[in-house]
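Complex shown without one protein chain; remaining protein chains in place.
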Amino acid sequence: MEEKKVLIVGGGIEGVRAAAQKAGAGNHVTIVEKFPTLGAERIPRDRIVTPDNAFENPELDKVRNSPNVEILTYSDLKKATQNDGKVLAKISKKSLRVDNTKCNDCKACIKVCPVNMYDDFDEGFTFRTAVDYFNSTTGEYNIFKEDMPVCQRTCPVNLDIRTYVGQIADGKYLNALATIRGRLPLPGSIGRVCPHPCETACNRQYLDNPISICFLKRYVADVELAQNIEPAYKTPEKKHPEKIAIIGAGPSGLTCAYDLARMGYQNITIFEALPVPGGYLWVGIPEYRLPKKLLKREVDLIAAMGVEIKYNTRVGKDITMDQMRKDFDAVFIGAGCHRGLKLQCPGEDEYQGKGIVDCVTFLREQALGQLPPAKGKLIVIGGGNAAIDSARVGWRMGFDEVYILYRRTKKEMPANPWEIDAAEHEGVILQYLAAPVEILGDGNKVTGMKCIKMELGEPDASGRRRPVPMEGSEYTIDAEIIVPALSQGTDLAFLGENSDIAVNRWNTFDVDDETGMTNVPGVFAGGDVVTGADIAIRAVAGGKKAALGIDQYLRSR
Amino acid sequence: MCTGRVDPALVAGAFKKGLDGLLVVGCYFGDCHYISGNFQARAKMDFTRKLLKHIGVNEERLAFRQCSSGEASVFVDLIGKFDEKIRELGPIGGGGDRLKAPEIFEKIGTAQAVLAGEKIRWVIGKRTPFLESGNMYGEIFTEHEFNRAIDMIIVEETEVQEILAKLRQGSQSVTDLAKALAIPSERIFRYITALKRKNMVTLEKVSGRSPIFQLAPQEV
Partner (left out) sequence: MIYEKNRRYIIPFDDVPADRAVMPEISVDERRGNFTEVETGFPEDVAVNEAKRCLSCRRCLGCALCWAECKPEAIDFGIKPREMELTFDEVVITRGQDNAFEKINAQLGFGNYADVITDLQFERMLSPTGPTDGLVVSPHNGEIPKKVAIIQGNVKGGDDHLLSSAVLGVNEAILAINRVNDLEVNLISPLCQAFKDKFSDDAKKVAGLTIIEATPESVERPQEGGPLTLTYSQNGGSKKDDFDMVVVLTKPKIAPEVAALGKKLNQDVI
């Protein structure tokens, strides 16, 4: 038999067993384990032991001593790609920062180290210090230094939260703002709308409550406004001549442009279908959460770096994708998810545009001042943030009564809890465990909706309990406007027919993890057109990734 | 001599002997003969005050003030005000402090051990480089972050030094230590296992159902 090269991911008991088998069969084995030691001295779970042999593992000795096994501890598998039946693996063996061949185990370093940490190897029964051995039998002294604190690691754009929050604590607000702008060009906007995954991860929650990171970001952005400071974003002296087209002036496109401009690209053109910038931040997030004036200012700062924004220019209509690819050296697609999905219930098609308006259209037309004055009652269907936004917008517009219908309970609602509370607080009527049955109308326009009460049954694949209709519980709500707010999808009509850019079954693009490039060289994508409808900060992250990818692509040409 | 050389452990020693107040008066920033001595003095007194507060001594008993040698009236004023403040607080371990005598003196002894320890002295010495040029990884600290690092050492080292001081008096079980020190027993357990890991504490014997721990010989 031919000798094969086998990669074993994980050096626990299963990994060591697999390694012993594969090496025993004459293969060359590499084990990648993220901790500094192999962890196979475990109590068996498949046979009853006697006290003296419980922790013995003959396979471990075999693996440690085998010439056919290479053990890469304290290593991460960074990337694995399949190609032609082979797997190409990028592995990084982290630095222990201690030369264990010189170490004499005197423990002097452990005694003086001022930092106590959770001891992974002993499941937290003791503290380890920042410099310490890992496994008392095998040693492996190391200095453990996490790359980032948990907030920064959780943030999709890895904002240096610890630093900017510390700068605010020190009273250095503008320095904090500069720290944020190092990675994020829209601090005032994101500081208002972000659902802040960083706070969900914040360690302080285990003591009392997480730090209010998002609003602190907003605070420093507001300080600059209050002090009437007009910053100028700097671009480097050395310029690159290549032309880059960006589709969509939303968070991902703007960030991509900002990062490229900071790298020295001076021919960046953003094509925006709407007459306004910001994408969903402008036409999806209502004014009462994010004032347009403020968003406009942040966009203007980016434009002032030499980024051209062509408004009212719809790709596929005003310029074709093919033309764009010919005219520009690289294209970034950040078109977002601006198509509201349908309810799929009787009467919906008949009254489309006659009282039925999906949430994306509803919010956009409101933001652009295209909606007729409010009259009568409004029903919003759905439980996400777009549903809450639509209802709160409707309430402000002056509808007599505003309803939200959601088929599960408040607990399962995907919208941010603070948004749900605010809607209730303002007087939006939330009807939980209710679903639409039929749109009612008089032939010309919507007059109401037939609904049915639901109850929660067994959990479904997502783990949430499935709502089941309660027979005979139908009821009717009168309404003039009905806004389905179920989910948003992409609209990729701009690609044109016979496009060679691959689209997956969710109608989004598959892009390279590291560069954001689509299957077509030179065409990149990021934001909601890749992730599906998602939060703004992840779109920003998509734009950043693509900016790096574009630079790498153009510089290696 | 420069105020930068006033050793925090010396300050704690003075309070341990029953001193009610200590005023450290240095020259103005920018006037230091040794360039940064008075900055160091302030940093040292700041965290000493923090530590005093942490263990239950009113931190107003220690102050750092500045005046030049030519400013007699300023000096008199400083002394007068400080004197007034200390009179208001009364004798150490009385109504002015969270801890009362005689426990307060035992605690100050712990503080002295913390201040004499290498950890805090070394890290305090790193203040300027951490804030200006960065640590070993090139990371620049904010002041808040640096203060948190000092707070961390104060919280943990105080507890560890208390445990070590008790063990110096004789071997003890976790439960005994918890009773004597008013630290939750689960934290004591964690510290004891960590000290064992550093070879500073060993298991002496098991008495009934209680493991008894002792200091390692070199720590006595």
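Each chain gets a letter, A and B, in the order it is written, and its residues are counted from 1.
In this text, a residue touches a chain if its C-beta (ideal position, glycine included) is under 8 Å from a C-beta of that chain, and two chains touch if they have at least 3 such contacts.
On a predicted model such as this, the values are computed, not experimentally measured, just so you know.
J.: Check the options B:L62, B:V114 or B:A178 and report the residue that touches the missing chain.
T.: B:A178
J.: By the contact definition given up top, give the residues of chain B that touch the hidden chain.
T.: 53-54, 118-119, 122-123, 126, 130, 134-137, 139, 142, 144-145, 148-149, 151-152, 155-156, 173-175, 178, 184-190, 192-193, 196-197, 203, 206, 209-211
J.: Please give every residue of chain A in contact with the chain that is not shown.
T.: Looking at chain A, the ones touching the missing chain are residues 4-15, 18, 22, 27, 30, 33-35, 39, 41-51, 54-55, 72, 77, 80, 82, 85-104, 106, 108-109, 111-127, 130-131, 135-137, 141, 143-146, 149-151, 162, 165-166, 168-169, 171, 192, 203-204, 206-212, 215-216, 218-219, 222, 286-291, 395-396, 398, 422, 425-427.
Everything below uses one rule, namely that only the chains that are shown with their structure count from here on.
J.: Can you work out the whole-Å distance between the CA centroids of chain A and chain B?
T.: Chain A and chain B have C-alpha centres separated by 45 Å.
J.: Please give the residue numbers of chain B that touch chain A in the complex, ascending.
T.: So the residues of chain B touching chain A come out as 118-120, 122-123, 137, 140-145, 149, 152-153, 156-157, 190-191, 193-194, 196-200.
J.: For chain A, which residues count as touching chain B in their complex?
T.: Against chain B, the touching part of chain A is residues 107, 110-116, 122, 125-128, 132, 136, 145, 162-163, 165-167, 169-170, 172.
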